[in-house]
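Every protein chain of the complex appears in place save one, which is left out.
For clarity, chains are labelled A, B and C in written order, and residue numbers in each chain start from 1.
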């Protein structure tokens, strides 16, 4: 990474009050930080304040560790105790683990983006319950771990233990369910809260659960969609990061919807993961603020 | 209407089998009919066949009544008894009744379209439960009937009886609930089946019922939508004619969604009503085929 | 306007440098200003900095005039001489003049928005070169001035002089060419620079000039669009505020495009004018920054 594109990125959420912007701006100015992106949001509903600021790393008069220490002092002294913040360094690549099953479209899309250098992270490993996508990951030089979920000798709970061990070994910044098709047990939802991202193949909250395109076809909707969201223990009900839709008509049967839906799933997941990895998504009260 | 733009429009739905297209095409060719639009759809799920054909009225060697008689003979002799068909004449204007409440955006949009000659029908009357939109209708020279729904002397059932009498007096081809906000009683849904059109201010089946924008805000969706559908006794569950969405973000509160949603409601209703009035919508099994 | 929705809005553009945000944030904090919206943009191409900040008027410890005086002092002392800024008060309504010709769709849409209270301005007058839209404006209680452009006794230059006198008498914050169809002379483009807004019925820079739908039909494009832009002496080349498109296909002839295009023109103009009136549009180097 060239020095002029490396950024320190501050994200912060706290109870809203007068003067927050001034305190942060003063802190950054004191460090000589050149702000390249700054976004703010005040939510009058929850009285919560959100910000994301990116500064040129080479403009700051200290390294990221010292910068974090300084901000921690400021936060302790001048911010509400409920404040949540994070200071990240784009020079440290984000590790990502992908969980997949049989459908290849999201996997190949993310592998392709990573290979051509437009993915803001590093795909550390792919974990899947069927071999073919392992072969695909191998073609892109990404390690694959096969964890079958249909082995009569292995309970689903045991299979998830293996998955969990493999994931945790990578200490990833994001666990991406790229059409994984298995429902994560609540303890993993909890353990990986805020960094587990799913793509659901419907425009949520429509068509929760299984076979959403069949549901969409039966209802006769004129648009089908996909939803990228954080995973919580409540199925398909986590905070939504991104959604999009595509037009269908009476000439499209379920197979046509499945095919066309893949394109939307692919794009929506890629955007959602990008924003998460770039620290553009802040979660509060079951909803997201996305500074895209 | 100039003679070269007047059309006879045939719509037909029947169990699918070989030779239907040939029979219809032969019939039209025998009458000298110049086809300007022809659309077909076979639904393998329900084994149902749908078609819409528009022919130049001035190319047909008889008038619409005789044309209907001839087609009725053909249908009786050569089509399945479950066949449903309709032959309409665009030279005979479609009468439309609008039901409204307090929100003006759909009403003013439809009045404007009618005034500038781009509405394929005639707004025969507006019926509303509040006076202000009556004043608006009056400015466009359209009769308005006030039927209050909050009069303690008049039950809701009685109010609906008055509405029904006013509607039926117009014998309309379409009854349009342009943000009417009252739930039609089942007997009226039944009586006006296939010609009562509602605009619901959400992307159905998400957010059925009251205050959909509040529901959308609470869920944190990234797109809001509107749905134009035929009214059935099952609330917000009738066959969908048209839907569309608009992007929102964390900066949009409920009031912003309401405001932006109006634009989508307006467009989606206008398109749905247009297609209905142009006989572009065929209903079968709770879903629509739209030959737009 | 209720006291808690009245805002003072600061917009500012200046050469980029470190510390600008801190200076503005400090200034606002010193005045006790409660920030409800804050947006920033740094353009590395032009090294220009842009911001828009809205604060609750009732949180500021002085009135708008004093607030402006204080900011002027700050700007003089601590900002680059090329800095451009503006401090507006949403409690003071924006006056708008509409210029129209024969097409009613944009006019009726804006009148409808104003009437239902969702237009962030006051339509002070409508000026048109044909009578029918005057009758329409009259129905909404808005003054109309007829200035014919086809009177053999009156040159086009004279007609524009009359238009200019009528416009300037209103001292408007925005002059909106709502399908005016006359090319503004350069001296008026200059005099009203930065506040004259046009809607062009194509997706610029495609199809500049006359009859864009005919051009679009001839080229066989699959989407048609509309562009809202500031008017400059260079035809259809001013800074773009907003654009949108709608899908067409081979079944759409020019008349269909004209009809469907109206819906996009209407929406795009309404959005562009709203953003201008809410001080969300900053212009620099022939392009806009839109803080929507």
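Couple of notes before you dig in:
Here is the rule we use: a contact is a pair of C-beta atoms (placed from the backbone, for glycine too) under 8 Å apart; a residue touches a chain by one contact, two chains touch by 3 or more.
Computed from a predicted structure; not experimentally measured.
In the complete complex, the residue from A:59, A:104 or A:215 that touches the missing chain is A:104. Note on the undisplayed chain: of the listed residues A:115, A:187 or A:234, the one touching it is A:115.
Here one chain is not drawn; of B:32, B:91, B:209 or B:285, the residue touching it is B:32. By the touch criterion stated above, the residues of chain C touching the omitted chain are 41, 43-45, 50, 203-207, 219-223, 225, 239-245, 249-251, 253, 286-290.
Think of the hidden chain as still there; on chain A it touches residues 37, 104-105, 108-109, 112, 115-116, 118, 139-140, 251, 259, 262-263, 267, 270.
Against the chain not shown here, chain B presents residues 18-19, 21-22, 24-26, 28-29, 32-40, 42, 44, 59, 247.
Methods note: only the chains that are shown with their structure count from here on.
Seen from the Cα centre of chain A, the chain whose own Cα centre is farthest off is B.
Centres computed as Cα averages put chain A at a distance of 37 Å from chain C.
Listed for chain C are residues 37, each touching two or more other chains.
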